[in-house]
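Excluded from the complex is one protein chain; the other protein chains are retained at their positions.
This part shows subunit A:
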Amino acid sequence: MARLPQGGRIDRSRPLAFRFDGRTYHGFQGDTLASALLANGVSVVGRSFKHHRPRGVLAAGDDEPNALVQLEPGTPYSEPNVRATRVELYDGLTARSVNAWPSARFDVNAATGLLGRFMPAGFYYKTFMWPDWRRFEPFIRRAAGLGVAEAPFDPEQALKRHAHCDLLVVGAGPAGLAAARAAAAGGGRVILAEVEADLGGSLLSDPHATIEGQPARAWVAETEALLAEAPHVTVLRRTTVTGYYDHNELVAVERLADHLAPAARRGRARQRIWHIRARRVVLGTGAHERPLVFPDNDRPGVLLASAARTYLHRFAVLPGSRAVVATNNDSAYEAACDLHDAGMRIAAIADLRPGGPGEVGASARERGIEVLAGSGVTGVRGRSRVRGVQVSPAGEPEPGRWLEADLLLMSGGWTPAVHLFSQSGGALAYDPALTAFRPDRSAQAETSVGAAAGRFSLAEALADGHAAGGGDPTSAPQAGPAPEPAPIAAAWRTPGAVGKQWVDFQSDATEADVALAAREGFISVEHLKRYTTIGMATDQGKTSNVNALAILGEETGRLPPEVGTTRFRAPYTPITMTTVAAGARGDLFAPRRKTPLDAWHREHGAVMEDFGAWSRPDVYLQPGESHEAAARREHLAVRQGVGLFDSSPIGKIAVSGRDAARFLDFIIANRIANLGVGKARYGLMLTEHGVVFDDGVTFRLGEDSFLLSPSSGAAARVYAWLDEWRQCEFPDWDLRIADLTTAWAAIAVAGPRARDLVRTLPAGFSWEAAGFPHMTLREGAVGGAPLRAFRVSFSGEVQYELQVPASYGLSLWEHLMRAGAAHGVTPVGVEAWLRLRLEKGYIHVGSETDGNTLPDDIGFGPALAAKPGDFVGRLSLLRENALDPDREQLVGLESLDGDKLPVGGCLFRGPAFNPPVEKLGRVTSSAFSPALGHPVALGLLKRGRSRHGEVLNVFSQGWIGRVRVTSPVFYDQKGERLRG
C-alpha cells in the first residue's frame, strides 16, 4: 500500500473519486493528481514527446516534465498539458495522458521508441527537407503533439486586476515569509504571492526544521496569522508570478476556482490575472533539484529525491517500497532517512563523491543504510517500472552490482529558480560551489533571497528574507542547528555507460544529442537550445538547463560560465489565453463605434460590418434580396434618383488661429493658403517620405478657420499627426486643433434628385446650383440646430453632405426619409458607396495606395510640383526612386471576359503564366458597374498612364483573365453630373 495510514496534510475524512485514462481511482482532499496517482501505484503517466517512452512522475512542483495531462477531455473545460503536480484533486476529476493513444500504458506509437536511434538532434530538419517540409508537417504534428486545444470557445471567465505595492514578495517559503513578515511590521503595502494553496514552501516537506526554537510549521502558522491581521498586506494563494517586466511590473495568475469541479465553477471566474507594479520585489522562488544523467534515467520510478520527500510528508505517499538513492550532494540524505523512517527499504545510497557525505552521513549510517561513496548509477532495469539499479564505482570500467529496487531517487544538486530574476534583466553568475548559476547583479529594484539566491540553508533563507523585508539584522528569525555540509561534486553525465542518458525529459533529448549538436558546430548555448529543442518544451527546461550546458561545455572544452545560459522568458509556467484576455474577447475585445443612426440602420435591414473601429451598414437588405442585388439596387438609386448615406464617421478636424492657413499649407501637399472662404478643396497628406497616408477635402469656414475631413479610418491618426507638428515644431504659432469627428452627424444626400430633397430643409440659404455650386459650403440652421452643408461628391452625382450636432442626426435622417419618399429615396450602405467612387476613379487610401505610393503615382504630380512653398514630404518627391519612370501608376481595368476581377490579382503580359513572370502591377479595387453593365476595376500598373488601351492578363490563384487598360474614370469623365 503506497498510502500511509497516518501523516501528511491530506484530509482522510474526504475521499475523492477520479478517473485517469479511463480507470477510476481514489484519493483524498488535499491530494494533487500526481500524488493520488502515485498513491494508487500508477507508475506510467505519459509517453515521451519524440520516442513515446513510458514516463512517470519525476517531480512534485512546477518543474515536472513528464506528468502532463489533458484535464477534463471531451468537455468545454478541456485543458491540455496541465502538470499533474499542480492539479489539486477534486471529486469526479477526469484526466487523460497526452501524447499516448489509447493510453499511457498501451501506446500504439511506442514502436517509434524502437526506432529511437534514428531520431537524433535536428532529425526533422535533416530528414524532411526534400521536396517540401509542408508535406510532412501534418503527419509530424499528429505524431509528436502533446495535448490538444479541444474547445473552440472557452466557457470560463477570467478577471484582471491592477495593483500597486511597496513590496511584492514572490514565494511564501521561509525566505519569502520572513521578508513579508518584516515588511508587514514596517507598515508598507505588501503583496505576498504563493503558488500553492498553503504557505510554507519547503517547510511543508520538512517536519524536522525548527525556527525560533519551535517547529517550523508553528512559525509558519504564526506568520500566517500576523500577515492576515496586518492591514496593508495581501496574501495571494494559488498564485504564480509568471512574468517580470520593465520598471518592476510583474504579472501573476491567481487560480480562483481551478481546484473546484467544473460544475462548482459556474458563475465564478476561474482565474484572475494581476498586473502588479511594485516599488521593490523580493524573489523567494526557491530552487529546483536537478536529475542525474545516467542510462535510462527516465524510467517510471526514477524520482527526484526531494520530490519523494514531498510526497511522503505532504501526501503520506510512499512512491515505492525499496529505493536506491543516487546523489552528488548532501540533500538526498534527508529524503533517504525520512523515507526509511516511514517504512521504506533503502537499498543503498550511491554517492558520486569519493569522500562521501558531510555530517548527514551519520544519520544514514545510524539507520543501517549502506552508503557507497564514489559510486554512481550505470544502469536501470524495468521498462514501465524500475526493477533494478546497477551501481558502479565512478569512472571505473568494471561493471557494478545490480540492486533490487522499485524506486530510484536522484539528486544532482540544486538550481536556483532564477527565471524571474533573469526576466528582470539581472545578470547571472556561475557558482562552482553550487554547480549552478545564481543571481549576480540586479537590473531593477529587486532582491533574490534564500535558495533563489543560491543560499540553500534555512538560516540563510530566514536572514536574507528578513533583511530584504527591511527587518533589523539583529532580530532575524533563527533556524535550529543544521549538520555541517560537504561540498557538492560536479557530475553532469555517466561516461562509458551503455544506454540513453536523458537530459531533457519533456523535449526528449539525451546527452548524445548534446554531443552531436556540439560535433555539428552548434556550440553556442542559444544554438544548442534551438537545434536540440532542450529547454523549449512547456517546462522551459527547469530540470535540464544546467545539465545541458555543462555537457556542451565538456564537449567543447569549456566550463559552464564560458558556455553561459540562455535568457529565461515569460511566462514562468504556461498561461491560458482566456486568462491573458481576461474578458477582452468577443464584443468586449475592443470598443466599437456606433453612429448616431445605428439603431435606425439595424431596424431597417442593415447588414452591419466593422470598418476600422466603426460599425456601419454594408447594405440594407430587402426581404428575399441577396447582398449583391442590394448593393446594385442602392448603387442605381444614387445614379438615377436619390440615396442617403450615413457618413457620420468621416473625420472632422477643426483647425483655427492666425497661423491656421500657413500651417495647413505646410501639412497638406496641395495648396490651401489661396483657398477662398466658403470654398472646399481636395488634398493629400504625405509623410516626410512623400508617401500618401490620407486624402480628404479641406473647407475654409473663415479667414482663420478650417475644417478637415480625413477618411473615416484615419481621423484619429490625422488629428495626432497635426497635433504633433503643432506641439513639437510650431509651438509658437497661433493654432488650435480639435477632433470633432463624433460631435457631428453627417448625412450625404446624393443623386440627380438630391436637390429636390434638400430643398425641403429651410436652412436660411439657397440650395440651387447657381448660389451653392460644387466645392463650396454653407452654414445655417434647421429645426433650431446648426447645419453645415457641403457640396462635395464622392459618388459622382450631385451631392450635399449635411452635418448637424450628433444628437440631431436621427431627426434629420428621418425627415429626409419622409420627405424623400415621393422621390424614391434609398438608404445606401458602404458597399454601394465604394462602388460609386470606383466608377469615378476616386482613390480609396489603403486600397489604391500602400506604403510606397507617391502623389504622382495617383495622378497628383503636376499639381504638387506647381505649389510655391514647402510642405511635408516635398523633398522626398525628388528622390531618385520617386522619379523612376517605371513606377506603378493608377489605371482603370476593363474585364474583357465579363468576369469580376480579383482584388490582388497580378497583372502581367500573357497569354500563359509561366513563372518567372514579370509582375507589372495589381488589381486594387473591383466591382460590377451597374451604370456601365460590366465589371470594372482600378489597379496600379508600371508606367500605367502610358499604357491606356493595352491588353494584359490577370493571374490570381490559378485563374487567368484578360483586361484592357483604361483611364481610371469610367463614369462621367467630364464631371458634368456632379456639378449639376
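The working rule: contacts are C-beta pairs under 8 Å (C-beta built on N, C-alpha and C of every residue); 3 or more make two chains touch, one makes a residue touch a chain; residues count from 1.
The rule is short, and it goes like this: contacts and distances are computed from a predicted model.
For the omitted chain of this complex, the UniProt record lists the protein as "Sarcosine oxidase subunit delta", which is one of "Sarcosine oxidase subunit delta", "Amino acid ABC transporter ATP-binding protein", "Protein-glutamate O-methyltransferase CheR" or "Ring-1,2-phenylacetyl-CoA epoxidase subunit PaaC". Considering the full assembly, A:H689 is the residue among A:R237, A:R558 or A:H689 that touches the omitted chain. When you scan A:T24, A:Q214 or A:Q727 for touch with the missing chain, the hit is A:Q727.
Of A:G425, A:G678 or A:P902, it is A:G425 that touches the chain left out of the display. Of the listed residues A:R9, A:R345 or A:R874, the one in contact with the hidden chain in the full complex is A:R874. Hidden from this view is one chain, which touches subunit A at 245-249, 275, 277, 425, 443, 688-689, 720, 723-724, 727-729, 731, 870, 874-876, 878-879.
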